[in-house]
Structures are given as C-alpha cells and as structure tokens.
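Every protein chain of the complex appears in place save one, which is left out.
Each chain gets a letter, A and B, in the order it is written, and its residues are counted from 1.
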Amino acid sequence: MTARQALEELPRRLSLRLREGTETWLWGTVLVLIAAGCYLGPFVLPLANPEATDFANALAPIGTPGHWLGTDALGRDLMSRCLHGGRVSLTVSLGAVALGLVVGGTLGIIAGYRGGTVDAVISRCLDVLFAFPGLVLALTVASYLGPSVRNVTLAIAFYTVPAYARMARAGALRVREQNFVRAAQMFGGRGWYVGTRHILPNVLFLILTYAFVLIGIAMVIEAGLSFLGLGVPPPQPSWGQLIAMGKQDISDAPHIALVPGAFLFVTIAAFNRLGDILQGRHV
Amino acid sequence: MIAFVLRRIVQLVPVLLGVTLLAFLLVNLLPGNMALAILGPDASKEAIAHLQEQLGLNQPILLRYLHWLGHALTGDFGWSAVQSQPVLPTILQRFPVTVEIILLGQLIGVVLAMPCAVAVALRPQGWLDRLLGLLAYGAIATPRFLLGLLLILGFSVYWQLFPSTGFVSLFADATGNLHSVALPAITIGVLEFAVYFRVLRGEMLRNLAEDFVLAARAKGISPLRAVLRHVLRNSAVALVTVIGIGFGPLVSGAVIVESLFSLPGAGDLLVNSIYQRDAVMVQGVVVIVAVTVVLVNLVVDIAHMLLDPRIHLHDG
Partner (left out) sequence: MQADTGVIGPLLDVRAVTQVFRLPATLPFHKPRIVHAVSAVSFTLAPGECLGLVGETGCGKSTLARTIMQAPPPTDGDILFKGESLVAADPDARRSVRREMQYVFQDPFASLDPTWRVADLVAEPLRIAGWDRARTVARVEEVLQAVGIDPARYGTRRPRELSGGQCQRVAVARALALSPRLLICDEVVSGLDVSIQAQLLNLFEQLRRTFGLAYLFISHDLGVVRHLSDRVAVMYLGKIVEIGPSDCVYRQPRHPYTAALLGAVPSVSRHKEARGRPRVKLAGELPSPLAPPSGCRFRTRCPRAASRCAAEEPPLLSNASGHAVACHFPLAEDETVKAQPEPVLSLSPARP
C-alpha cells in the first residue's frame, strides 16, 4: 500500500525536478521523438524496407529526395535502417536496465537491510562481478550464449544487476538507520514488512533516477558489442553495427557511419542529461 | 597502517578466487563448443566426443576449475589449440601495447584536465567553463568507437596526419611508435579528460570555499598559488578515487580501440579469440583482466589512505 503511495508520490517529485528548466523538456521531447520514431515509425511512416538494396542509388548523400538521410554502399535507406536499428538498441538497453532494477534492486535492498552474513555474501559476489569491466563481461557472456536480442540483453544485465545492487544497498543502509524503521520494528513489524513498506518506498526515487544514467551506459555497451560484431545479428542491425558497417566507406561516404552515430550520440546524451537533472546535478 | 594493508590483502583472496571461478564458469559451461571449435564444423560426432574425452571436458566443472587453477597458480594457463599458442606468454606479449595506449591515454587526459580545471576553478561560470563543460559532456556521451571513427575521419582521412591502422613497436622505432598510437591514445584520452575535468573542477570548487584557502588568501597568497598549493593536493584524493573507479571502463575502452585501430594488444587478442571460439585463450585474458582490476583497486585504496588519512582513521 505504501509502495503504491510512494509511486503516486513520484510524479510529484519528478515533476518538481523536471519543471526546473526548459532543458528537461527539450531532452524529454528528444527522447520521446526518438523512441516514437524507432518503435512506431516503421508502422506509421512511409519507410523503405531497411534491407532493400538499390544499387542505382548507392552512397547517396544526406538530403537526397526519397532517402533523406542518404543510403549506404548497397543503396539501403539510412533513415529506415537507423529507425529499425534504434528499436534494437533501445530494447536491449531498456531491457537490461529493467532486469537490473528488479533483480539488482531487490538484492541490494535485502543486503542493505538485513546486514550481517547475507550482506557479506552478497557484497562479496558484487565485488567479484565488479572486477570484470562491463564490456568484457558482456562480450564473454554474449559470445557464449549466442547472439540474439534476449541473450545480449542478458549479457548486459550482468553489468546492470551489480550496478543496481550496489546503489540499492547504499540507499537501504541509509534508510535502515532512520528511527521510523526502528519504530516499525518496535511495533513488531518483521523483515519482509519493513523492507517493502518502509525501505523500498524511501529508496524508490533513488533507484528510478539512476535508471536514466544506467540506460546511457547500457547503450554504450550494447553499441560496443554490436560494433565488434558480437551483438544482435542481422537482419536486426543495431546502431553499433550500422556504424561498424559504415567504417569501410568512411573516406568516401562518412555519413553512412555518422548518421547512426548521431542517433546514438543524441540518445545517450539525452539519457545522461535527464539522469543528471533528476539526480539534482544541474551543472 | 600496515594492519590496514594486510587486512585489505586478506579480504582480496576470496574475491580473487571468486573472480577466477566466475571467469572459468562463464567460458566453460558449454563443453561442446570447445571441441567443436578445435576440430571445425565438419568434424564427426565421434571425433568431437573423443576430443572432449581427451581434453577432460566431461569431468565435473568444479574439478576442471581446480585443475586449471592449480596450473594457473604455477604460471601455466594452458595451451590454445585453436591459435596454436601458449596462453599466458601470448597474453603477456600483447600486454605492452595495451598498457602503452592506456598510459598514454591517461596521461593525455590528466595533463589536459589539470590546467583546464585550474583555469576554470578560478573563474567559474565563465565562458571557458561553459565551453569546456559542454565539450566534456559531449565526450562522455560519445562511445569510444564513434569518437575513434571521428578522429580517423579528421586526422587520417582529411588531414593525413596519423595512420588509422598498424602498429610500430616502441623498441623498433620510437617516433614511428608514437605516430601509430597517437589516434588510439587520443581516443582514450578525450574521455579520460572529460571525466577528470569534471571531477577536478567539482573538487576544486568545493575546496576553494574551505577555510584554509580563505586563510591563505587572507595571508596574501595569490589565488593561483592558493589553488596550486592547497587545492590540488586535496583534489588529488578525488582524482585517485576516480582513477580507481574508471579503470574498468578504461579496459573496456582499450578493447574497443584496439579493435578499431587494429593494434596487436590484449584487447584485440580477446576479441579475436572470441571470434575464433578459443575458450582457453578467452579465459586466460578475462582472468588476467579481472585480477588486474582487483589489484588496481587495492593500490587505489592504499593510495587513498596515504593521501588522506582522515578517511581511514577509524576504519574498524
């Protein structure tokens, strides 16, 4: 009941922060546009088939009528490829972070609230996981699970789960010391009750704002994976892969790599910036 | 203080064990792949089964781990049948390249970040502050491979200053070496610069308000000297922390950069080994990387304590 109340609380707190500046609206709109373009675009816009080759119009520059963002070496429309690719990049990143939030957040809260042996064990496991750089871990997992949207998401989740667990644990540790937790315990409230009714609502804001920053990082990892050819395989090339494919023609037609690059950059920047603003770091 | 160091080292042991175990598990949970990889996709089922038996792939996984660990502790990381090379020597041979670009990148980042942070701390919210802030922000939002591509576009294609591939060993030709690693190092350096700049700037601004700086200024020391003498030293603590936290992403960056610029480093080895499904090699690289990260964190912890004993006085 109180987690629900905390959720009702959230729009108020978020909107308070968000109202601070048109910049938030700017980035918010950017994200909404990109997301809409990637998820709804293929159904709504008259996009060419991203795999349709058109050798006559190969290497068309930006601004060519009919292919507003140009085409690649095989004549495939870049706008279409970028929007389709965006769907993959976004889905994988959002999925990995969502997984991280649920699994990592729960683990972190349990570790922070319970303390003692449970905390020690979970913390050691987190230490072990943190010793592996995000990309290296994702590389190893993805390559041995085999490339697919689900597996790549899982691979990146190996990074987001510990990241979230650490953050949730820190938050839970702080909340646990508060007197209202002691009061609930004095009334006879037990572990599960206190954890969900008191600890969770108080770290919820922290966890949700962290999502933005983490999505940015997840996208970088996913793009890196795809760039190395170990991410989601064609025919669902994500932005990273599109950039890799554009690498060969970088001297003749840089736009092939730069257009998806721009999409990637703007999306990551938007998530980072929104994350910073929501966490109160406006600089 | 010795007690602190000893305690930290003791705490490391289970983590290191866990790290090696995890690396081993990640790579080895699918025995079929390894034999398949060695023999190729056309091998018969019997041949695969036979090789599996020979390589001991059918034993319980923990046993194989202990077996491997025992060998690893004596320095024997095994033999890669896929690439026909011993694992550890190959990795070590590639290490210098990776280390070189990492160090150069860090150097570029720190050397650029310090004067910028100082300049900006003396005059916050000025045009330089905003400009650099914006640049730093942009750099952080750009994945390294993208940045690398942009640099290639700029400095290899348009202005033919630096090569985009190839590596010349430091021992063969020093200038050639620097020439070949310039772009990769800059790619890494830009992101490091962005991170350090932001952290240093934040720390300096915080420290500038502190009493001892005000006291220094009251004594007549110019703001610049006050900054250099007191503020830098205290900011060093934050810097060390950031270096520690940033080491993991730095390694990831090295992997990407080596791939992009075709440098024969450990990261490139990792990627190629993954392409070739060379489990033994992948395992070796991953373990070494993870152990390095853990050790770097230890060094950072110790450096942290040396620089600012305040933090650790009551560590109990």
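In this section, contacts are C-beta pairs under 8 Å (C-beta built on N, C-alpha and C of every residue); 3 or more make two chains touch, one makes a residue touch a chain.
The model shown is predicted, which means the values in this text are computed figures rather than measured ones.
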item	value
Selected residue (touches chain absent from view) among A:Pro65, A:Gly116 or A:Gly188	A:Gly188
Touching residue (missing chain; options A:Pro147, A:Pro201 or A:Gly275)	A:Pro201
Interface residues of chain A (partner: the chain not displayed)	1-2, 5-6, 9, 178-180, 182-189, 193, 198, 201-202
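The rule we apply is simple: only the chains that are shown with their structure count from here on.
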item	value
Centroid distance [mean C-alpha coordinates] between chain B and chain A, Å	22
Chain B to chain A touching residues, read off their complex	14-15, 18-19, 22-23, 26-27, 29-30, 33, 133, 137-138, 140-146, 149-150, 152-153, 157, 202, 248-252, 255-256, 259-260, 270-271, 274-275, 277, 282, 286, 289-291, 293-294, 297
Chain A - residues contacting chain B, complex	124-125, 127-137, 139-141, 143-144, 216, 220-221, 223-224, 227-230, 240, 243-244, 247, 250-251, 254, 257-258, 261, 264-265, 268-269, 272-273, 283
